[in-house]
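With one protein chain removed, the remaining protein chains of the complex are shown where they sit.
Let's look at chain A:
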Amino acid sequence: MTADEEDDHVAHPDLDGLFDRHSRRPDGGRDTSRVDVEKRHRILRSLREQLERHPSVVGARGSPDGRYAEITADVTPADFGRDAASASLRVSWQPNPRFPPGTSLENRRRTSLTSNFTIHYQESSEFDCGVHLEPNPHAEGHLHYQERASPDDEYDYDAMSLEATSPVGVLWEVLELIADRLRDE
């Protein structure tokens, strides 16, 4: 077992066994997965704070149960030109993502962003749409917009690009983009 694997090893499901207290390797380097997970948590907390400042957001929280695997937020559908009873946003951000074997990074040519993310809008009417930067076998390019009327329908995909490169800038730009598209429909 390597030092990293030893760090990662969880022999028993007791709390003490789950805490990695040795994120620095014996050679002085950092465990990159630990660095990435701390970064992911920090970025999602920043995105939550920004969501709470957005005029269309009623409230935002880390989920599930406050643990920041992603952010969920309640939003006002009317602000997006929609008449649904309620709507929510789901936001994920994954720094330094691992890709399945055979993934072509050529498909990231429309963006300089290195993280994967999803910013997805869902209504009580079952309509949903979002901007994603992640591999999708149905979409040309990792950065794309996708939309469907209900879970029974196939998604329609569109290529897109973004000006912002910071996570919080991307959040505000994507929310504006989603609102523009929905108001135009």
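For this structure, a couple of remarks:
The rule is simple: a residue touches a chain if its C-beta (ideal position, glycine included) is under 8 Å from a C-beta of that chain, and two chains touch if they have at least 3 such contacts; residues count from 1.
By our rule, contacts and distances are computed from a predicted model.
Comparing "ArsR family transcriptional regulator", "CRISPR-associated endoribonuclease Cas2", "NADH dehydrogenase" or "SirA family protein" against the UniProt entry of the hidden chain yields the protein name "ArsR family transcriptional regulator".
Only one residue from A:Arg42, A:Arg90 or A:Arg110 touches the chain missing from this view: A:Arg42.
Residues 4-5, 8-11, 13, 15, 18-20, 33-34, 36-43, 45-47, 49-50, 53-55, 65-69, 94-95, 97-102, 114-115, 135, 137, 163-169, 172-173, 175-177, 180 of chain A touch the missing chain (whole complex, contact as defined above).
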